[in-house]
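Rest of the complex left out; these chains stay put.
In order of appearance the chains are A and B, and numbering begins at 1 in each one.
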């Protein structure tokens, strides 16, 4: 692993693309050498083609890259996709067909039968779907990560899976950064709540079942649990907070659940993947934590924080979960996916 | 009803007291002529004893009132209590014993067996508990209104009651004003969520059952429904927003529920009580409403707004509710209680 692997970002000038550029900065395995965007930006320097919207300043060397068209050709084999959903389907498929490994944050292929919806700590086995994609005539493959709200819920639920998850009711309080740029208008969100995020509840309900499901031959058998989501936008900068109630088939005591959270680890931890948090789900003992502004930057945004586990009078247990929506919920998730794939030998031609 | 009825406020200099002073301004039936507070403030002008914390300025004539001790004596018969919970029990009882009608916003007596936890549109019949209070040797009485989070939930659920409420799961996003003054520290709540409000979840769970319960001889038989609350503080000025899922014994269609909400009325509407909203629960058709900042001041803060009714994959239906926590959830609630009591003839000696 001496020489870094060259990687590219599809849709690099947009908000999600910028999160990839930032997250990949100083990555020990990957080096960002290729940025693709829409025609309007091609042939310009990344610096000139991009209105940098993230905190801090644009990483220097990336600014000097020339923006390329999002067409297979001279791009590296490993590509992160930050494509807008409107165009992601065709472009991601074209790259996969041409032999690229497309590690995508876009929603377009998440629920496709032959595409892993990967959370490395939870369902590394889902990578075994990839060979199915050959039937599409692809020489490469597409792997996806979940929606930013889903991943916080799925990670928080993962330690509960052993107790038999039957029903999940989740209300989210989602940060402004989750809606991109310009995203939520200032006049709408200042000191206000918007109790609606288009398509979000459906995504959370479906994706959670797939993520926590089991590989069943050539597809994923979704978790047989009912999941209901209420999604709200709140005036928070980064970090989605979720109030969760869960019904379990087994009737574990609080100590068993807490122990399950504390010991929960996955392949990223076993293998020490560079973007893996030491502990993927961290339980906070303080009665009023986690809080997005105070906890979102811990563990470089890659862990999910859980607190306030207590009995629920309606389902069995209730708790609060919080995670970084643009890191663990987007760029960081995809990069961790690529790290897992590399460690599985899937990046070799 | 020519001459106005004199009323007083116990705990008038505090934040809740100020809400009473503001809400009673220009009231057609009641005239605030007496303000009581702790010893520190007595014998001073209300203006001098009070740091006015509400928007706008202190109503002129109240500023000239002299603050009295919170002891029975020269106070009017009808008193609104904004007492801090630490002292409310003894003081409210002393006034009730001495023949006063104490219409209290404090939590202390809400769950007492012989005290109505009154929401006039829902449970006017609970006023029939009052004679039970004679057994305490009181010449007067205590009547309470619910916690500010509870009342939004209870009002929103009231039209569902006919369908047999079995289970309710509610996540609140509560405004800063609900915590009084100085209340939530600025460094805690700026661009943040605090997923804990001490004692709030228990209050919501218990009070909702009592409010929606039925008079059963000498007490209230609580609604036999399981209620679970997740309570969160959010950076919103006024207005508690609640994501609610509900399971119903009857299996009504959406249209039946919407019709039930639209026709829902109570005694305050029938009798045209001055603080009654024309329609107590207002369903908003817009897909992203109600919103606290945009809707909280409608109907003078006395209605509860509901929106986004849709099937819940876990319970039967889910929706969002929002109401004004310091009006319908505090001062306005108590004043409406007093109006109902007056219209019932309960203010006559």
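Definition applied: a contact is a pair of C-beta atoms (placed from the backbone, for glycine too) under 8 Å apart; a residue touches a chain by one contact, two chains touch by 3 or more.
As the structure is a computational prediction, the values presented were derived from the model and not from experiment.
Shown are 2 identical chains; the number of copies across the whole complex in this structure file is 4.
Basically, only the chains that are shown with their structure count from here on.
The rotation that brings the Cα trace of subunit A onto that of subunit B spans 180°, given to the nearest 5.
Inter-chain spacing, taken between the CA centroids of subunit A and subunit B, is 42 Å. Those residues of subunit A that touch subunit B in the complex are listed here as 167-169, 171, 173, 190-196, 205, 226-228, 230, 232, 234-237, 241, 243, 245, 287-294, 307-308, 312-315, 318, 320, 322.
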